[in-house]
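Structure in structure tokens, see below.
Apart from one protein chain that is not included, each protein chain of the complex appears where it belongs.
A, B and C label the chains in the order they appear, each numbered from 1.
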Amino acid sequence: MSGVGKPLTLNVPEPECRPGDTPDFTDFEIPRAGAVARPPVDVAADDIRDMAFSIVRVLNKDGQAVGDWAGSLTPDDLRTGLRHMMTLRTFDARMLNAQRQGKTSFYMQSLGEEAISCAFARALEPGDMNFPTYRQAGLLIAADYPMLTMMNQIYSNAHDPLHGRQMPILYSAKAHGFFSISGNLGTQFVQSVGWAMASAISGDSKIAAGWIGDGSTAENDFHAAMVFASTYTAPVVLNIVNNQWAISTFQGIARGGVGTFAARGHGFGVASIRVDGNDYLAVHAVAKWAAERARLGLGPTLIEYVTYRAGGHSSSDDPSAYRSGEEPGAWPLGDPIDRLKQHLISIGEWSDERHAQADAEILSDVVTVQKQAEAVGTLGDGKAPSPRDVFEGVYETMPPHLIRQRQMAGY
Amino acid sequence: MSGVGKPLTLNVPEPECRPGDTPDFTDFEIPRAGAVARPPVDVAADDIRDMAFSIVRVLNKDGQAVGDWAGSLTPDDLRTGLRHMMTLRTFDARMLNAQRQGKTSFYMQSLGEEAISCAFARALEPGDMNFPTYRQAGLLIAADYPMLTMMNQIYSNAHDPLHGRQMPILYSAKAHGFFSISGNLGTQFVQSVGWAMASAISGDSKIAAGWIGDGSTAENDFHAAMVFASTYTAPVVLNIVNNQWAISTFQGIARGGVGTFAARGHGFGVASIRVDGNDYLAVHAVAKWAAERARLGLGPTLIEYVTYRAGGHSSSDDPSAYRSGEEPGAWPLGDPIDRLKQHLISIGEWSDERHAQADAEILSDVVTVQKQAEAVGTLGDGKAPSPRDVFEGVYETMPPHLIRQRQMAGY
Amino acid sequence: MTMIEAIRDAHDVAMGGDNRVVVYGEDVGFFGGVFRCTAGLQEKYGRSRCFDAPINESGIVGTAIGMAAYGLKPVIEIQFADYVYPAYDQIVSEAARLRHRSNGDFTCPIVIRMPTGGGIFGGQTHSQSPEAIFTHVSGLKVVIPSNPVDAKGLLLASIADPDPVIFLEPKRLYNGPFDGHHDRPLTTWKKHALGAVPEGDEIVPLGKAKITRDGADVTVLAYGTMVYVAETAAKESGVDAEVIDLRSLLPLDLETIAASVKKTGRCVIVHEATRTCGFGAELMSLVQEECFYSLEAPIIRVTGWDTPYPHAQEWQYFPGPARVGEALKQVMEE
Partner (left out) sequence: MTMIEAIRDAHDVAMGGDNRVVVYGEDVGFFGGVFRCTAGLQEKYGRSRCFDAPINESGIVGTAIGMAAYGLKPVIEIQFADYVYPAYDQIVSEAARLRHRSNGDFTCPIVIRMPTGGGIFGGQTHSQSPEAIFTHVSGLKVVIPSNPVDAKGLLLASIADPDPVIFLEPKRLYNGPFDGHHDRPLTTWKKHALGAVPEGDEIVPLGKAKITRDGADVTVLAYGTMVYVAETAAKESGVDAEVIDLRSLLPLDLETIAASVKKTGRCVIVHEATRTCGFGAELMSLVQEECFYSLEAPIIRVTGWDTPYPHAQEWQYFPGPARVGEALKQVMEE
């Protein structure tokens, strides 16, 4: 029984389904919509421990909004949300295609995860600040950031606000509550906590929101964020988007064999909630709850959005090499756009016709904007940012050695 | 109720007692000895969640060993343990004094925490590997590592096995299951997990033990260790020594306002236990339990030892600047040596006379060894390691540029 | 063979020959790495010899140090060199120091592989060349191949080495040699002599540079992608330049370098990394220390600028054949 002398073996978690296998989500426990109660915002973190192991859901399979968490949004709000998600999806499709046509170098889409960023954006107040990853473009769409500016950035053309310095989609939009995206995973998570601490130090009432992917929770910045957020009771909402995959690596490698990502909050006494990430209403309601908690000085909330990355990791990725092509279709939480559409239809506030019409309008809008952007330029074609811009902005004032180098470079 | 517009404030945790205040530990919950049951080693981590919020204790205030966790040691074992702890304390006192006399540059003692390393060492098997901090010299004492070698290291004299390269007490003793101590906090914690993974990869039966201080749990390596240990079910025991202080910083800054350090394991589904660190029997029993668990392939255990750093942080530190001088005396879990001594007396296996005699013998042994070490040399006096040794061992084979530099240096 | 295949082959040979060799990193297991350098190894050697790691570079290196202390020989991948910074503490404070601080009680024979350099429109976080932050650290070795033959041979030598090795893979060379003319058709390793990678466990020793082009008038010191750029610049500028592929930056083959500069009397140093405190500064210092009285003109550095690696202006940043050619002419004029 002591194990002395008995050979050990290494446990390496593997997903149940690889290319050729049939996806089977029967072990994936999904509580009924409405089953998880909504606690008061000043609840003690430890009293809602079970919420890290359940899933807050509002929309049931008939498209009805049920339970405590329902009712935070009007039909107008919901139609706006639907439009945001549809816009994001159309935008993504067009841009991914533009990348394939060689108009830019790279693209990453939010396919299947649109509800999260789109609904979350609507739970914040002006002046609050998101620290996003590359998969939260919905925060910009839902904050009415100009699509044209996004495209100019993606094309690295002369109107790119970042002057061609950054890869596509690594936007920065302070006035829209959107922190400059880093290519380095995880770093922004603890920065969001610092921003929130600064708000508290300044006696301000603004809150911050940190974002991280399931795979990236393994990064050390996750720990730093949790330590600082819990110690200083920072007014921050910490969001984990669990879309099941980190490039080719399934979430079990970051999560370990047991528990949930939300449960990571328990070691820090942080209120932790799991939510159906494909349910616009649930995402919005939980985000609102957490934002209110932060704003009242009650401290951080850790939210895990349970969702699925329906597309490739990026334009450089081919998921068929490591997961079953049937998996996206088998994903049991459905599609966020379809679900919100069905809900609106079921409450008599939407129809298939209006939906088709909206789709057409959105496509036409996106195409119009795309033409404007392309008229300026695409990567390597048309009006481009200046090489001089590479030297500008490294410092506020260009130091002598950079001036020399710029001159050597001939700009 | 929404908090919009209400000014936030930064919460900065403060200890209840600073110099001039009277220590008050009445809020510090201490379960009765024997109150926490001993689960089977294959218990599911989640089923012992409460153990991270309680404290396993064996010795009650009358010095009796009570409850499920008692009985793992014979009176001979206990006398050996007592001797180890007394030796460590005497060794520390002499070396701290030698530092004050200018015989070396620096020293760190284990005062008040002797039970943890001394008892833990006796729960391992030959070939297992500790990844210690600077406050686990008891692992060496209890593994019968020669005190003379330790002193030679402390004095950086010609017989120092580390050739004067390292600061005092940063021992390395592979054959005694003791990994080279780093001056950088936390790094060893994740290395211990790697060592354990290697054992499992190799089909070996050896286990590793990682060590970290309460303050250092805030370091990111803590997270890395937990992620890898949980994902690969590594055969490792992860030890947090919560001695309440990290230099001048009380444990609340690392821990945040709620929870315990042991609870950090819950987010990873890792079995987590809190134990009375000043109770030799409790430490040994819990360590044995965790080691067995690891050896059986049941994965990591996170143990928090609740103890108190009775002395200064190091020879460079004066704790009276930041904590009450009465605090060490008011610490409610008592002194580990006194408690084990009382237990042995209460079961008729020891006496005040034998204790006094043992004390005298130990002192005489330590003094004898100290004289031997000092006869070789102390820092800057007597036989010293060679300057050439600085260049040796950077690589297995000295590369040309280092040979050139060694020659320039004249060695 | 491409450089990717050569690296894969080196892994295969090393794992086949020594079961202490274990391979892991982000996406390294089932998928075989985002550049596919470890494809097929998990299938062949099992999940406990080649596996996916959590996205935690510091943990990847930290666990590798523990494994090495146990007695294994981990070969780990950092997905891009730009992502090695989180692991810098474990590399500098631990891997590099372990042998010395323990007086050989513990050692750290690990290889940390990472794709380096730009030229793929990867922007500032997929293009960096951080060699200088490793060459400054005593206890590390730093290796960078420029072709499939060297990639395999140097990787085998690195795995065999008893000390920690930073193994930088110029990603722009993975699929073919690249001379900096980004607007010309791609070429592949198939047609290149150095694509003919020998079978088996032939190593290329660390610390030996290679003269890839003989010349009389100026010595060009280069490594990685810049080797081809330098060769091309020499050809195109008409300057009779001797090009040295350093192959290993630490240990450095100063003998070969000094002999060449003493012969030519002139020196141009080329690297893609930012200029200030880049490895070029060390090369320049060594050359002036060793060859001062032979130098007929100031040594010139051609490097990346002291800015982040830009996305759209990639080719203005990249020290291409035009810039190197100008430097060659300039050094001849002085």
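The working rule: contacts are C-beta pairs under 8 Å (C-beta built on N, C-alpha and C of every residue); 3 or more make two chains touch, one makes a residue touch a chain.
None of these values were measured; they are calculated from a predicted model.
Student: Wait, the hidden chain, what does it touch out of the ones we have here?
Tutor: Visible chains that the missing one touches: A, B, C.
Student: If I consider the whole complex, including the chain that's not displayed, which of A:S117, A:T133, A:T217 or A:T231 touches that chain?
Tutor: A:T231
Student: Among B:S182, B:S230, B:N278 or B:S324, which one is in touch with the chain left out?
Tutor: B:S182
Student: With the missing chain put back, one of C:T63, C:T107 or C:T135 would touch it. Which one?
Tutor: Counting the whole complex, the residue in contact with the absent chain is C:T135.
Student: Which is it among B:A282, B:I303 or B:A384 that touches the chain not included here?
Tutor: B:A384
Student: Counting contacts across the full complex, list the positions on subunit B that touch the omitted chain.
Tutor: Counting only subunit B, the missing chain is touched by 9-10, 12, 14, 18, 105-106, 156, 160, 163-168, 170, 182-186, 215-216, 218-221, 246-249, 253-254, 316, 321-322, 379-380, 384-385, 387, 389-391, 394, 401-402, 405-406, 409, 411.
Student: Touching the missing chain, which residues of subunit A?
Tutor: Residues touching the hidden chain, for subunit A, are 129, 131, 161-163, 165-166, 170, 172-174, 179-180, 182-184, 187, 190-202, 208, 220-221, 223-225, 227-228, 231, 393-396, 399-401.
Student: What does the interface between subunit C and the hidden chain look like in terms of residue numbers?
Tutor: These residues of subunit C touch the chain that is not shown: 58, 82, 85-86, 88-89, 92-93, 97, 100-101, 124-125, 132-133, 135-139, 250, 273-274, 276-282, 284-285, 288-289, 292-293, 295, 297-301, 305-308.
Just so it is clear, only the chains that are shown with their structure count from here on.
Student: Per the centroid of Cα atoms for each chain, what is the distance between subunit A and subunit B, given in Å?
Tutor: 42
Student: Would you pick out the residues of subunit A that each touch at least 2 other chains?
Tutor: Residues 9-10, 12, 218, 220, 253-254 of subunit A each touch two or more of the other chains.
Student: Among the residues of subunit C, which are close enough to touch at least two other chains?
Tutor: Within subunit C, residues 48, 53-54, 56, 58-59 contact more than one other chain.
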